[in-house]
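Following: one structure in structure tokens, then a few remarks.
Here we show just some of the chains, and they stay where they sit in the whole.
Read from first to last, the chains carry the letters A and B; within each, the first residue is number 1.
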Amino acid sequence: MSPGSTSARLLISCADRPGIVAAVAGFLRDAGANIVHSDQHSTDPEGGRFFMRMEFVLPLAEGERGAFERAFARDVGDPLGLDWRVWYVADRKRMGILVSRTDHCLLDLLWRWRRGEFEADVVAVASNHPDLRADVDAFALPYHHVPVDRADKAPAEARLLELLGGNVDVVVLARYMQILSGHFLDRLGVPVINIHHSFLPAFAGAGAYEKAKDRGVKLIGATAHYVTEELDAGPIIEQDVIRVSHRDTPARLARLGSDIERTVLARAVGWHCEDRVLVHDRTTVVF
Amino acid sequence: MSPGSTSARLLISCADRPGIVAAVAGFLRDAGANIVHSDQHSTDPEGGRFFMRMEFVLPLAEGERGAFERAFARDVGDPLGLDWRVWYVADRKRMGILVSRTDHCLLDLLWRWRRGEFEADVVAVASNHPDLRADVDAFALPYHHVPVDRADKAPAEARLLELLGGNVDVVVLARYMQILSGHFLDRLGVPVINIHHSFLPAFAGAGAYEKAKDRGVKLIGATAHYVTEELDAGPIIEQDVIRVSHRDTPARLARLGSDIERTVLARAVGWHCEDRVLVHDRTTVVF
């Protein structure tokens, strides 16, 4: 990439109609951009919804972004009725992590962040328990202990909003065993990604490995999804499974499952940070 | 295997206690048997349930089976309080197949049977539709068309009992889209294996692929289970999954899923016929 060039992604969602690709690609060509990757999906060419992610490189100083986007709105976005947004690769996302006592998802995220696997910077970790402070300290990151009072969760949520509100672009629940209120999610205003320890919609809620043992399933899974007010019902980003047998106790299922949980969560977080995930009702399009 | 030698399997289920393996293996050694394979499982060494499958070869004429089993009962089974059964490999299981209109599971079973993959002989195919007659004819097997009257299913079940009762050791539902009554299952008196087109307990009942699309799962699955009176709730024998994406329509999910359905069903049927599956409450032990 030459100096002065900007790497960016354009995400589009709209009613499907002919001419969208031509209009967008023509605009980008005229702006001097080179399209590096492009993905598109239509739920139905006639009357469906159209989704697109275009990754491109163009000569654009940081101060020229506003003009570039205004021109796009005027020439393409408004005439075609697009729901669109440009993400600049240089604007790394700020990630907050919430965790309870279990370390596997948290450590995996922190390792990957340190290795540079995510297009994001972890800015803070908060927990309702003090247990994982030393692990987080080793990464030179702030660790906020925010105890949750079962009788009244509002003060804890208020404290989390103070810590995270406006400071993060995404929050990751790395086995955070508290249900977040709709009020909190609204106020936070950024996507929240959760990892659930089952192949949803099977075994939603607590005790997923015990339920799996009791039902005698032959595979266990993990699901990363965006958090909505309804428990474990948000749009699924990624899932995976691992084979188990009658020999495995619930404790052994939890150990095997933890390997799946961390890889599924890492994939979901990585894709989210690369702007690959578009929400469509209660499902996702992952480019 | 020398002439006059018999290949057999001993299946045991009992309260766990010390000395079971020694007693069984000692008895078999004294009977001149060579243990070829042995698997065991204890749900808990203290107070749990013990399961065992021993495959052995011994010099035993067909007429001596009764005496052999009586001796085992007297010396081992009764003293130790075992729930046990001997299966002789030479007694190939007789398999009945029920199917509706979809051919993939049926054809896969018939083809594997023809190749000799199952320790079983298919003896009859019955269907509530006439569609698959020619396919079954090509395997030189009887095809019974038993229409089902939605208003009164009893006559159809009675006809199926006439056809299958006493003539089969196992019945396989190869995408048979009728719910069998508890009365029918009781009267039939042999295990019935069903293939369900989802990763149970997710998406039980009809329309599993539509439900999967609607929920936006990233993997679809299939589940082979023993049929009980409660729909899609019997002990699971085998499951598997395949990755899907936002691009896949319900019709495409059904096509991808059909490949999983047939392999999962074939594995379950194969294991059942080799006496590898022991039921434990509403789960299975698969050796």
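Criterion: a contact is a pair of C-beta atoms (placed from the backbone, for glycine too) under 8 Å apart; a residue touches a chain by one contact, two chains touch by 3 or more.
Since the model is a prediction, treat every value here as computed from it, not as a measurement.
Peer 1: List the number of copies present in the full complex, noting that all chains share one sequence and 2 are shown.
Peer 2: Every protein chain is the same sequence, and there are 4 of them overall.
Everything that follows uses one rule, which is that only the chains that are shown with their structure count from here on.
Peer 1: What rotation angle superposes the Cα atoms of subunit A onto subunit B, in degrees to the nearest 5?
Peer 2: 180
Peer 1: Measuring centre to centre with CA averages, how many angstrom lie between subunit A and subunit B?
Peer 2: Here the centre of subunit B sits 42 Å away from the centre of subunit A.
Peer 1: Within the complex, which stretch of subunit A touches subunit B?
Peer 2: Against subunit B, the touching part of subunit A is residues 41, 199-203, 214-219, 221, 235-241, 245-247, 280, 282-286.
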